[in-house]
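Okay, so here's the structure we're looking at.
Of the protein chains in this complex, one is absent; all others appear in place.
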Amino acid sequence: MIVILKEHPEQTQLDHLMGWLKEQQIEVHPTVGAHQTILGLIGDTSALDIDLISALDIVDDVKRVQEPYKNANRKFHPEDTVIEVGGTKIGGGNLTLIAGPCSVESEEQIVGIAKEVKASGATILRGGAFKPRTSPYAFQGMQIEGIRLLLKAKEATGLPICTEIMDASQLPLFEDIDILQVGARNMQNFSLLKALGRTRKPVLLKRGMACTYQDLLMSAEYILAGGNPNVILCERGIRTFETYTRNTLDLACIPSLKKLSHLPIIIDPSHATGKSSLVPSMAQAAVAAGADGLIIEVHNDPAHAKCDGPQSITPDAFDSLAKRLHRIKDALAD
Amino acid sequence: MIVILKEHPEQTQLDHLMGWLKEQQIEVHPTVGAHQTILGLIGDTSALDIDLISALDIVDDVKRVQEPYKNANRKFHPEDTVIEVGGTKIGGGNLTLIAGPCSVESEEQIVGIAKEVKASGATILRGGAFKPRTSPYAFQGMQIEGIRLLLKAKEATGLPICTEIMDASQLPLFEDIDILQVGARNMQNFSLLKALGRTRKPVLLKRGMACTYQDLLMSAEYILAGGNPNVILCERGIRTFETYTRNTLDLACIPSLKKLSHLPIIIDPSHATGKSSLVPSMAQAAVAAGADGLIIEVHNDPAHAKCDGPQSITPDAFDSLAKRLHRIKDALAD
Amino acid sequence: MIVILKEHPEQTQLDHLMGWLKEQQIEVHPTVGAHQTILGLIGDTSALDIDLISALDIVDDVKRVQEPYKNANRKFHPEDTVIEVGGTKIGGGNLTLIAGPCSVESEEQIVGIAKEVKASGATILRGGAFKPRTSPYAFQGMQIEGIRLLLKAKEATGLPICTEIMDASQLPLFEDIDILQVGARNMQNFSLLKALGRTRKPVLLKRGMACTYQDLLMSAEYILAGGNPNVILCERGIRTFETYTRNTLDLACIPSLKKLSHLPIIIDPSHATGKSSLVPSMAQAAVAAGADGLIIEVHNDPAHAKCDGPQSITPDAFDSLAKRLHRIKDALAD
Partner (left out) sequence: MIVILKEHPEQTQLDHLMGWLKEQQIEVHPTVGAHQTILGLIGDTSALDIDLISALDIVDDVKRVQEPYKNANRKFHPEDTVIEVGGTKIGGGNLTLIAGPCSVESEEQIVGIAKEVKASGATILRGGAFKPRTSPYAFQGMQIEGIRLLLKAKEATGLPICTEIMDASQLPLFEDIDILQVGARNMQNFSLLKALGRTRKPVLLKRGMACTYQDLLMSAEYILAGGNPNVILCERGIRTFETYTRNTLDLACIPSLKKLSHLPIIIDPSHATGKSSLVPSMAQAAVAAGADGLIIEVHNDPAHAKCDGPQSITPDAFDSLAKRLHRIKDALAD
């Protein structure tokens, strides 16, 4: 961490700061120029509160040199995290396909789609039971009944289940669910993150619409610091000025997050684009960029899906896409 | 609502859509061009699921003409909502000053600041007990003890209290709190919004960092639709490319939200700018633009505040600012 | 185009608007509801000035249904545009590799790199002579001498040249240049676009940092409407909140622009990411998403490049990347 002092800092205040930093086990190296003094701070600065230091009268600016996250940091955990769920491995060079409908609508629907996506190579079933909707008047999901039907589909196909949890109070309902999804709008719901840190369940953490890589990794850090090492990062598009697509899919997050962190990264091309016609090309691009997996909306009757229909692809389209994705993955090997 | 059909829509699908819309009590007026057919939908379209219609094979695009919110809509509630709390009125031409420290730190601190801001004209005390922080390693607030100290300050000064609630499970702790604040990162925590809709407590709802006016009003709609009419909108800056300020304060929201909605609007210049030196001019600008009030961070010792110190102003600065704000308000009257 | 009228529009003003629209050869279909009247406009609305209509007292809002661009529109030109330059075809299923240094620095450098990238499969040489820099104190390129050296490299290798033009007054200098590049910051320099519309030179038009697909296509429309059909679209990243990468590469533009327009699309992963380590994965992703080509910075000594060094890859890295790109392209065919 670097602390840039204002011109002519008061000496007693400077001594006070230097003393306090030493108490925190931080070594301080000052660089004194004609107009400016810079303090180089060496040691474990991740626990230092940057706001506290910025607030001091004698301080002009503070810049971090080290990342403020530790458990999520590749520097301290060079090996890829690999998460096992129901016989499938996420991370470490595997290509995991998570597929299923936006919302669970009926037993017939969810079991039917589960069988189809399994046949095409998906190893995890997705499906919404509790649905966060921007309008209170829109369909909010089948809720508890939706969870029950997802477990029926798991029984019928053996596929582990990934579905969204909206509030810590719902945890008991998710006991048999394999992966707990945290939605983009809840990425900084710190109460929920802390509660998930106390479980050992795999968490699929979606990047918020206006959040940076560092914001995402800090939210992951909440879960990891709580003791749960099973975090899967998920990019689902960020908000930009473009309105043709629902969001803008940021695929540079794949090599970037892989450099910054050891956690696996899954891409959601369905929510990112909001248009089924764009899903295959974005899924292909994600694999070509090195993603650990994809989460794709598949619906046997997109035109009558209860929500997010326009972004779902058919089981047939998923089947040919899955084949193409594996060919692209093979093409990457030099 | 306007439905734009694809070229040459299949007739049976079109008949099916027209029939379904009639069942929803919607009148349909088609406009048929050489290359394009447009359906004008007349009636209460706020309950129509726009995604459902967009998903149909024959539909190219759907555009809303009416706002998707009803309870928050000025069109259906032309009169300003005025919210009374502890003898103070928010909305309807009043200028309400909410002031206090970012975080409660001790009884002496909170009671002391409360007395000072009251003397300068603040009629509501703010202070954080539960603090949402992006880092799990940063100070998370005094929590339950913080709530207790806020109530001490209320007892000592008579000022009603505004403080942040982070999770629906905390509601019992907030029984004696006067205004429940929902933070920007929780603006679309729909579980929390629904729970607040079941209370009758005034809610200060902060706009999310990447949210539009409509997003904010839809979140207000969640609370209003639940039966709680006491919603106060709050702008605290949105995320932009600018990094000199913490966020970008969007003051055009004041006349815009006043046109779209009847709910009062409070501006938070402290979080918006993140710099105490910018707080007075932004507070002045907010009043000149017609804000119903301000929520301002005031700390007797900003350099040692436990969090957000750089954006707090001193009680003295608050005192002279408050006088200026009232002079500006008077200057607005033609 | 759809015109939404205010409640109770004045009849004489409405008659005036209807009359004026008929004069413009536009058919008007009104939809009259209890609270709202909507006018459906059928005909060629691309020449209607949306601002003019919005300005009318009786008009609440105007929404376009048709795209405001015509020459760039796939609807009116269903066939892909294929641009031939120096024996290479851009568009129509080809994968064109444009490569070279950020800046021309010496004859030895530019001829050397040209030979290397040609050997690896590049068919067009890029290199900056006039460099737009945000600081007046940064290296501004070799300018006229740079153009001369690029033509030397063309002579030595036969590769056609792509380089940036910053102002219409420079056109005479670019007579022997094959592709004129318009930088992101000049995308809406309408004087330059009009001048380029009067030539027949291929133009590589880079998307502005805060511009939408429609903005880009409107800028292309300026060139096309001037009579020059040779426009190549180029995505080089947009500005977002993320600061880890220089910009955010929006690869969904590939299938989107291909649907909206018939013009070829080239991706620039070097400027988009600003980091050489991210260039290969983003180039791979672009090909997997269906790009018509790539423009990549290659420098034999990135650490000593005069500008943009951190985003250049070495000739060796380019060589193995080019091989991988062709394998990915092959993997896309079903």
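Structure notes:
We just call them A, B and C in the order they show up, numbering each chain from 1.
Throughout what follows, a contact is a pair of C-beta atoms (placed from the backbone, for glycine too) under 8 Å apart; a residue touches a chain by one contact, two chains touch by 3 or more.
As the structure is a computational prediction, the values presented were derived from the model and not from experiment.
Per the touch definition above, the residue from C:9, C:33 or C:68 contacting the chain not shown is C:68.
Of the listed residues A:15, A:61, A:155 or A:316, the one in contact with the hidden chain in the full complex is A:61. Within the complete assembly, B:286 is the residue of B:220, B:233 or B:286 that touches the hidden chain. Check B:1, B:272 or B:313 against the missing chain and you find that the one touching it is B:272. Residues 2, 4, 27, 29, 31-34, 36, 38, 40, 42-43, 61, 63, 65-66, 239-241, 243 of chain A touch the missing chain (whole complex, contact as defined above).
Although one chain is not displayed, chain C still touches it through residues 46-47, 49, 51-52, 54-57, 68-69, 132-139, 166-169, 185-186, 188-192, 194, 208-210, 215, 218-219, 221-222, 225-226, 239, 302-310. Seen from chain B, the chain kept out of the figure touches residues 210-214, 238, 240-245, 248-252, 254-256, 259-260, 272-273, 277-278, 281-282, 284-290, 320, 323-324, 327-328, 330-332, 334.
Definition applied: only the chains that are shown with their structure count from here on.
Closest to the protein's overall CA centre, chain by chain, comes A. Work out the mean CA point of chain A and of chain C, and you get 31 Å between them. Centroids of chain B and chain C (each the mean of its C-alpha atoms) stand 39 Å apart.
Shared interface positions of chain B, i.e. residues touching 2 or more other chains, are given as 239.
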